[in-house]
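What you see is the complex with one protein chain gone and the rest in place.
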Amino acid sequence: MGNLSSSEETRVSEFARASLDRQFAEVRKQTMSLVLPLEVEDFVVQSMPDVSPTKWHMAHTTWFFETFVLTPFVAGYKPYNPQYGFLFNSYYLQVGQMHARERRGVLSRPTVSEITAYRLSVDECIRGLLANAPAADWEELSRRVVLGLHHEQQHQELLLMDIKHVLSCNPLKPAYDRSGDSSSAGQDPSLVMQAVAGGVVEIGFQGPGFAFDNEGPRHQTLLEDFRIANRCVTNGEFSEFIADGGYEKPELWLSDGWAQVVANGWQTPLYWQKEAGGWHEFGMRGLLPIIAAAPVAHVSYYEADAYARWAGARLPTEAEWEYANCATKVSGNFLESGALHPRMAAGEEPLLQSFGDVWEFTQSSYSPYPGFRISEGALGEYNGKFMSGQVVTRGGSCFTPKSHIRVSYRNFFKPHQRWCVQGFRLAMDGC
Amino acid sequence: MGNLSSSEETRVSEFARASLDRQFAEVRKQTMSLVLPLEVEDFVVQSMPDVSPTKWHMAHTTWFFETFVLTPFVAGYKPYNPQYGFLFNSYYLQVGQMHARERRGVLSRPTVSEITAYRLSVDECIRGLLANAPAADWEELSRRVVLGLHHEQQHQELLLMDIKHVLSCNPLKPAYDRSGDSSSAGQDPSLVMQAVAGGVVEIGFQGPGFAFDNEGPRHQTLLEDFRIANRCVTNGEFSEFIADGGYEKPELWLSDGWAQVVANGWQTPLYWQKEAGGWHEFGMRGLLPIIAAAPVAHVSYYEADAYARWAGARLPTEAEWEYANCATKVSGNFLESGALHPRMAAGEEPLLQSFGDVWEFTQSSYSPYPGFRISEGALGEYNGKFMSGQVVTRGGSCFTPKSHIRVSYRNFFKPHQRWCVQGFRLAMDGC
Amino acid sequence: MGNLSSSEETRVSEFARASLDRQFAEVRKQTMSLVLPLEVEDFVVQSMPDVSPTKWHMAHTTWFFETFVLTPFVAGYKPYNPQYGFLFNSYYLQVGQMHARERRGVLSRPTVSEITAYRLSVDECIRGLLANAPAADWEELSRRVVLGLHHEQQHQELLLMDIKHVLSCNPLKPAYDRSGDSSSAGQDPSLVMQAVAGGVVEIGFQGPGFAFDNEGPRHQTLLEDFRIANRCVTNGEFSEFIADGGYEKPELWLSDGWAQVVANGWQTPLYWQKEAGGWHEFGMRGLLPIIAAAPVAHVSYYEADAYARWAGARLPTEAEWEYANCATKVSGNFLESGALHPRMAAGEEPLLQSFGDVWEFTQSSYSPYPGFRISEGALGEYNGKFMSGQVVTRGGSCFTPKSHIRVSYRNFFKPHQRWCVQGFRLAMDGC
Partner (left out) sequence: MGNLSSSEETRVSEFARASLDRQFAEVRKQTMSLVLPLEVEDFVVQSMPDVSPTKWHMAHTTWFFETFVLTPFVAGYKPYNPQYGFLFNSYYLQVGQMHARERRGVLSRPTVSEITAYRLSVDECIRGLLANAPAADWEELSRRVVLGLHHEQQHQELLLMDIKHVLSCNPLKPAYDRSGDSSSAGQDPSLVMQAVAGGVVEIGFQGPGFAFDNEGPRHQTLLEDFRIANRCVTNGEFSEFIADGGYEKPELWLSDGWAQVVANGWQTPLYWQKEAGGWHEFGMRGLLPIIAAAPVAHVSYYEADAYARWAGARLPTEAEWEYANCATKVSGNFLESGALHPRMAAGEEPLLQSFGDVWEFTQSSYSPYPGFRISEGALGEYNGKFMSGQVVTRGGSCFTPKSHIRVSYRNFFKPHQRWCVQGFRLAMDGC
């Protein structure tokens, strides 16, 4: 790494340098724009162990560039602050010790100002490197910068999920965004189960462009005929499940799910509460009435599975989801819409809401695709080591940057977790 | 249920009645023979929440017959003791409330004698019913009795797993069985990775005979070419992993697995300890030196996965395991051998030890086969509701009754559990 | 220790030897008579960390004699089983490592038979030693045997408290004793607050005879004038506190007490439950209606304190209790009555029920008397090291052997504990 071997043929085009520099600048700026509405106090809080403070996300994404790009590629690079490695490493065990995850909320220092300065300093170094790095380094360096940008986009979504949870825990129910309505006109189309013929099909990432290692290798798989809903289950539909005693009937639930219902007293999706006037939901604009036609969000896998059983259906597998959407256009209600809240379905396509709005549960456990191998070194810890005890969600949400998502993208959460903007659509066997 | 509609054509043959009666008598007697070596005090203890006291197993299997056979099929049947339903239900939520699982060890009463009397009383009623039940009931009744017997065989294995754990927790290290050696001559054959060609294959149960609902429907699946080890990983091989620092290298472990290693201080398989003279293992004959050529047992899924990564291999999927073994003869070191301990491999077949010795980990999460549906009613709670957070093991162990196992049999445990007699064999991609 | 220096004047009288031998035999036999009504299974269970299995008490009291008498005073004594020291030590840290207290219930071995044999073997050795020990050893040896007997009497009470708790946790509500009524005629005398004039008084043990170290030194203390109830608070009175919402009014409770009420859902004394026909109480004869005039039992210090506040009174200090009872005859409803349950007050004396029935809470924290010093060596761990976080109770209960109690006797429990047979009487300031 960093060895100079400057032959003519490996010269890096100015276009490549400028293009990556622009991407870098945009993604990094996007993070800063997301934190603008917050008070300094908001940046500090960790409301549960799964949540990280806002300022931790700002620093951790910066540490990633420092550790995996600046340190190996800038000769004699001195870390901005040698203690930040300990504070802002997340789980890269091969890189060294780290501050305990569930204790991130005790760190009042470095302050938001100090972390902002840290960001600016690293940004400047990276941009200098992009302008001047020797051609021999470019391939690995640009691969890492691109990985770092997708990593930062993941943390943009986490940052929003986390601050939503932080604000929701406050009895004052403060809004992240006080601007007007997040909803848009929509049609609330009728539920249609679209038939898909089975057979030996291919799934998994197929270039060009960036993908995470866990999206490949592209491979064949065998699907039976199936049907899949044209849109997500809505708040209105889910409230019927509640009204029918869905949370009181153990026969609808997986055993581990029922244990969660009992232990945590689940009666509704996370963030729902009963107010005069019916169900309300805490969102980025505060506590507001639910929109019946919008997709239900912030349910666990167990709730999605129980609803599906109640409805006489099931969740799709991830192969079914991906194959059914292989021709679906990647557009929808993403971070860029500014809604920051799921919207009702609209459009004429066979499958609506597949991208954006809510991550969609599949019934598939998160496992390696045939032929997948974890790469060597600390960056190999990125995805593979989480391949147990998690379920796959697909399609991105209203917190996901549009340029971050693909049809082959595999997100994953533990089946009891609910703070992600995740919902589901139904599937059934046969045609 | 229980409706009389005695037409001629539904007469039950004496052979069918006698045959089921004999099976019933044998399985029920088998349970009693397993508890013979124990002291009364041993029947009471619950050494961890996963473990149930011996006498609880004796009573619970009896309650199963009482609840699902006697109560519906014997007109006017009065439960032996109305409180036993509360005490000895395990997880059938649709049948009613139950005593908390983790508090089974506080119940000194009913005594072993009282539970034995309960067993005898229910046995007598069942055998009377088998002799005299009207033909119209026979199909459902015999289906349930057969299910009850397979249920009891599952509890025979659990009873042995549990009492092994109970005795292991005692610093006196008492033996269950003081008779001679459990090992047998073997050859310790060299490790060979057997090549299997992929393609669209069929797996899942194919009658006739009994199978659990989770073994079906039989269905097609697509396999790539793979190789699978001719025998299980041995104690000797696993001790090399330990010696190489396997338990100290986070890069070998799944993230959840490493968390278990750290939290519980795992350094070896459960039941291993270092003594003068090297590694010893607690077994049913007490604390004895490990047999290097015998399969390693009592590892978690995480340990199996870490070993495989260390060895440059992986675990087989359950489809690979089943397909590779579709022609393997179901014979081996089962409960009936009396060894009660895994033995070294022996034989000339391509795959050895597939049945008996140790349950073998697959890398597959326990999920429904395509088309699987949970049956209605309390008996539907049997298998399907555990389909999250578990991994599939295959092939039975030295605690499994021989008549209980099949190539399509799917056992499942949580990835951190270690008290089952479970080991693993390696697999690799390609040919 | 054990040095021979047999001069004439230190000869031990046959009477002294025979007298101690008789005491020894009686106390040891008393323990065995207490376990007679139990089933073997009952001896094994530990229903909560504070409880020890019956057979552990039988073995631990034996280990005490072996460790503190046989090992030092019998030349060449070999422990009955070298592992028993680890299993049956309770908290004598200076004697060595011990089995974790909260894991006593996982030990099915040694069996009840084996422990009974252990008891007989140690008994025989002790009695041989009492007959033949050299005179030079007698003083220390007899001091230790007497301490061992009082230790065993403490464990007789603990054994009964513990088995009562074990049986109470069983939904079958088995009785320890199925014989007739435990109650006796009584008068249920009216509550009278007896006036006692203050001043500088003396409390603490004054020989001759045995006392624990914590009962001395006898010392002066200053009391103000006070009044003390002639009898304990009754079940009937306590049920008025419940009916008045005593368990729902935080203003009646100490802060730590209220936290217990909320965390544990306390609504009544331990062992009370509402049945058709009113309050019932689990006791050694099973679940029976409360006797309104009998003392309330199985309340925590917090409940006693809250009741007193509700009643406009307070609990007595231990100095008040002892001084008020300095002339009270030590008689009452002890273990020997066979009632095994508190009885209503009877008699003409100014203070009734001071001894037996229920241990009585004082408001005094368990602290050293002026001049108290912990003795050197492991036996010094007997009492002093518990002098924090505990409150003093006085007077013995229906589980206490009569020969074990004295007016100066200081028992102590943590303020949240309820499984001791403990109640309270009221006190007030002034005359």
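Which chain is which? They are A, B and C, in the order written, and residues in each are numbered from 1.
Assume a residue touches a chain if its C-beta (ideal position, glycine included) is under 8 Å from a C-beta of that chain, and two chains touch if they have at least 3 such contacts.
The structure displayed is predicted, hence computed values, not measured ones.
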Give the labels of the shown chains that the missing chain contacts, considering the complete complex. A, C
Of A:83, A:179, A:264 or A:375, the residue that touches the missing chain is A:83
Using the touch definition from the top, which of C:56, C:138, C:238 or C:258 touches the missing chain? C:258
Sole touch to the unshown chain from C:222, C:243 or C:276: residue C:222
Missing-chain contact among A:170, A:273 or A:331 belongs to A:170
Please identify, in ascending order, the residues of subunit A that touch the omitted chain? 39-47, 55, 83, 86-87, 99, 103, 105-112, 166-167, 169-172, 174
Taking the full complex into account, what residues of subunit C touch the chain not shown? 91, 93-94, 200, 219-222, 224, 250-251, 253-258, 301-302, 305, 309, 363-365, 367-368, 370-371, 374, 380-381, 385-389, 391, 415, 429
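By definition in this document, only the chains that are shown with their structure count from here on.
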By the touch criterion stated at the start, how many steps lie between subunit B and subunit C on the shortest route? 1
Quick check: how many Å separate the C-alpha centres of subunit B and subunit C? 47
Taking the mean of the C-alpha atoms as each chain's centre, how many Å separate subunit A from subunit B? 39
Any chance you could list the residues of subunit A touching two or more other chains? none
